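What follows is chain A.
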Amino acid sequence: MTVTQSLFYFLAFVAIFSSLLVVLAKNPIHSVLYLILTFFTLTGEYILLNAQFVGIVNIIVYAGAIMVLFLFVIMLLNLNVQTEPQKTNLIKFIGIITGGIGLVVLTGSLKASDPSNLVVIQNVDMGLVKNLGKVLFKDFLLPFEIVSILFLSAMVGAVLLARKETK
Partner candidate 1 sequence: MINYITVLLVLFPLLGSVIVAFTRGEQVKKIALGFSLIELAMAVFAWTKFDYTNPDSQFIYNQPWIESLGIHFKVGMDGISFLLVLLTTVLVPLIILSSFRKEFRKPHALYALVLFMQTGLIGVFTSLDAFLFYVAWEAALIPIYFISAIWGGEDRIRVTFKFFVYTMFGSLFMLIGIIYLFIQTPGHSFDINQFYQVALDKGTQSWLFWCFFLAFAIKMPVFPFHTWQPDTYTTAPTVGTMLLSGIMLKMGIYGVIRWLLPVLPLGLMQWGQTALILSIIGVVYASIIAFTQKDIKRLIAYSSIAHVGLISAGIFALNVQGMQGAMIQMISHGINVVGLFFVIEIIFDRTKARESYLLGGIAAKAPILAATFLIILLGAVALPLTNGFVGEFLLLNSIYEYGVWYAIVAGLTIIFGAVYMLRMYGTVMFGKEGMASSTFADVIGTEKLVLFVICAMVIFFGFKPQYLLHISEASVNNLLEIIKLKMQ
Partner candidate 2 sequence: MTEQLAWLIPVLPLIGFLINGLGYKKNPKGLVGLVGCASVLGSFILSILVFFDIKANGAKTIDLYEWISVGTLKIPFSFLIDQLTSIMLLIITGVGFLIHVYSTGYMHDDEGYGKYFAYLNLFVFFMLLLVLGSNYVIMFIGWEGVGLCSYLLIGFWFKKTEYANAAKKAFVMNRIGDLGFLIGIFMLFSTFGSISYADIFPQAQAIGTPVLTAITLLLFVGAMGKSAQLPLYTWLPDAMAGPTPVSALIHAATMVTAGIYMIARSNVLYVLSPISMAVVAGIGLATAIFAAVIALTQNDIKKVLAYSTVSQLGYMFLGLGVGAFTGAFFHVMTHAFFKALLFLGAGSVIHAMGGEQDMRQMGGLKKHLPITWFTMLMGTLAIAGIPPFSGFFSKDEILAHAFEVSPTIWVIGVLGALLTAFYMFRMFFLTFNGKFRGTEAQHHHLHESPVSMTFPLIVLAILSVVGGFVGVPEAIAHLFGGHGESHLLNEFLSPVFSQSTTILNAAHHGHLSHETEYALMGASVLGVLISIFYAYTVYVRKETVPAAETARRVGLEKASYNKFYIDEIYNAVFTRPLDNLSQLFYRILDKSIIDGIVNGFGQLTQWSADKFRRIQNGYIGSYMFMMVVGIILILVFNFLF
């Protein structure tokens, strides 16, 4: 087993473990923290995949910005273990079983496909900013622009909704 492989399996294990904890943790703040941990492990995987820029953005945007937002809100709403509502164990159990079945079915169906490993990475620099930037601003310029509409809309909406109504 090479270093890469061990790294992959280690990260994968941590990722699965921490994401399970996201779901299982009773305290929402813990969930957030585990989620951030998951993001970090995923960043590791990205780097393993030679997608360095994605990995970095993942940390900056996800762990840095989005998750902080989550934390803020949780703090703001003063959520903690005591206030955390719990589903009955039965539902949890059923939920996990269902999810498990789904996973088995999905992996089963994907296994059958057996995508080959033969593809060799042609471009080592593919995951770098320069390369991605080219693609983003050449091929994907339009979505890039259009996303701004989404942001604008979301921004206006978020302000609209979160603001206390004066009327």
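Candidates were picked such that all candidates are chains of the complex that A comes from, given by their letters.
We take it that a residue touches a chain if its C-beta (ideal position, glycine included) is under 8 Å from a C-beta of that chain, and two chains touch if they have at least 3 such contacts; residues count from 1.
Fair warning: this is a prediction, and the values are worked out from it, not measured in the lab.
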| item | value |
| --- | --- |
| For chain A, as assembled in this complex, the candidate in touch from 1 or 2 | 2 |
| Of all residues in chain A, those that touch candidate 2 in their complex | 87, 91, 94-95, 98-99, 101-102, 105-106, 108-109, 112 |
